[in-house]
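Complex shown without one protein chain; remaining protein chains in place.
Chain nomenclature is as follows: A and B, assigned in order of appearance, with residue numbering initiated at 1 for each chain independently.
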Amino acid sequence: MSPTPTRRRVETLAEAFIEALIRLCGISAILFVFGIFFFVFREGSQFLFHGFNFREFFFSQEWYPTSQSHVRYGVLALIAGTASVTVLAMALAVPFGIGAAIFISEFCGARARESLKVTIELLAAIPSVVWGFIGLTVMNRLIIDLFHTPIGLNVLNGGVILALMSVPIIVSIGEDALKAVPDSYREAALALGVTRWQLIYRVLLPAAKNGLLAAVLLGVGRAVGETMAVLMATGHAVTIPTSLMDSVRTLTATIAAELGEAPVHSNHYQVLFIIGILLFSITFVVNLAADLIVRGVRRQ
Amino acid sequence: MSAEHMIEIDNLRVRYGRRDVLKGVTLNVRRNEVLGVIGPAQSGKTTLLRVINRTIDDVPDAVVRGCIKVDGQDVRQVKDVPALRRKIGMVSPLPVGLPLSIFDNVAFAPRMAGVRDRHELEARVERCLRQAALWDEVKDRLSSLGTRLSGGQQQRLTIARALSHDPEVLCLDEFSIAIDPVTTMRIEDVLKELRSRITIVLVTNLVQQARRLADRTAFFFNGDLVELDRTEAIFSETPADPRTFQYVRGIFG
Partner (left out) sequence: MSFQATSFTRSKQRSELAARAVFLMMTLLMVVPLLMIVGYLFYQAWPILSLDFLLSNPRNGMRAGGIWSPLLGTIYLVVISLVIATPIGVLAAVFLNEYARENWFTRVINLAVVNLAGVPSIVHALFGLGAFVLFAGLGKSILAASLTLAIMTLPVIIASTKEALAAVPMPFREACWNVGATRWQTIRHVVLPNSIGGILTGVILQVSRAAGETAPIMFTGAVFYKAIKEGDLFAYGLRDQCMALSMHLFTISTQVPGVPKALPYGAAVVLLGSVLAVNALAIVVRFRLRSRRKW
């Protein structure tokens, strides 16, 4: 029996190279996240440190970046715009999303579950510009006909569209959270003779609450970060909304609408990047919170 | 000294996190002997094997202290771990057929080691499948998937794989747990065939299997090596330790 030969030096070297490459790709996500923050910060940093007025930025609703006489960069109205559509979207998406998650997890047969999950997945795949288009055409028409407003591009339009966009992520993560509740909880409760309502309300929802909270947070993150759909569906008014029928502008839409016009490296341009930093920070915090909550679940 | 002993273990201590799994084990395995290792569950028998072929490296919180030598080489200082593992054949409790053809299953180790010649590979595959008493059953379907074989066949396939890299030591970890008695007997015949040519460490939960096959037997209990002696002595009326007497007769464990 001859002993097995040893592998050629070349092979061992090639393997060391591949493993180094793998390690590099492994940390690539961290590099990219830092990179995104770095480059967005860089483009806005000059103005940020020389002449940027924090108070005006956060507390003034006067957004006049292109004014000839008195330039103002107050984003309060934009924050209100983002907040209003997000709140409305969550008010619609959370109950329906969790309701659907409950239906899929607790009431469905295996066949129906597969079809519903496929449908939700397809719902999630619809591009945001198509959603914006739906808001611009179908929802616009509907709102004008139903509520007799002159234009149908407003908080209601954007909120409903955002709700439909956020539902899939709430359903999918919510369903995971419910599935994670051990069957023994259900069996014990049903053996005690509780109704379905009570089982859901008193046993399942409390047990899954961390996962459901994480689902909602991720839905919020999605809604806050959405750009094209709200750009096309909420109108162009930079004001704090007082009713659902008011048009608004979100933070994201503002960047998208004005970046093309702002001269490169001008103050206006840099402020748009600063808004980008703000958005990045918000979604970063939301994602971090959701991750911490989910980790708390796993430790239980 | 080292010419006589294939494996030398000196004061081996292994801890998983806070749990002591092996508490100072010293033993030698002679060349070409069959060493039986018996003892109840959680005695550290599997850990012992893992230390020998360095698969303990992959257990996240394992701490290993002590000296383990295979053929005079300190196992923990070895740089080329794959070469060490090729010296040692390992058969785990659950039969594993890799999701490759039967031929590729047995040719896998030689290929990874650098064997390219088709004839050499074919010769090796046939030789190892014959040694593992599997050749006749699969010789006409070497290209079919290894995962489609029965449990008993997959365990023999594992043995063929273990033999394919010409090991000097063959370690078997409770190999008969998931297979039928007939296949167990066939594999025991295989081991009898091999015993004069390679060193065999046979960890088993079937004490009678140790009695049938082992030259010497080691009894482990709770991380300690309780007794190591000739098999007849272990199974006699008067082993050195009363726990050995009780375990061997099924009074506990």
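Criterion: a contact is a pair of C-beta atoms (placed from the backbone, for glycine too) under 8 Å apart; a residue touches a chain by one contact, two chains touch by 3 or more.
Since we're looking at a predicted model, the values are computed, not measured.
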### Query
If the full complex is used, which shown chains touch the chain that is missing here?
A, B
### Touching the absent chain when the full complex is considered, from A:I143, A:V167, A:A189 or A:L244
A:V167
#### Entry: Sole contact to the chain not displayed, among B:A62, B:V78 or B:L94
B:L94
### Task
Using the touch rule from the top, list residues of chain B that touch the missing partner.
53, 55, 58, 60, 82-86, 89-90, 92, 94, 96-100, 108-109, 112-113, 145, 147, 158, 161-162, 164-165
### Query
Footprint of the hidden chain on chain A, which residues?
15, 18-19, 21-23, 25-30, 32-33, 35-36, 39-40, 42-43, 95-96, 99-100, 102-104, 106-107, 116, 118-119, 121-123, 125-130, 132-134, 136-138, 164, 167, 193, 195-197, 200, 218, 221-222, 224-228, 232, 252, 255-256, 259-260, 264, 272-273, 276, 279-280, 283-284, 286-288, 290-291
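One rule holds for everything that comes next: only the chains that are shown with their structure count from here on.
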### Task
Between chain A and chain B, tell me the centre distance in angstrom, where each centre is the average of that chain's C-alpha atoms.
54
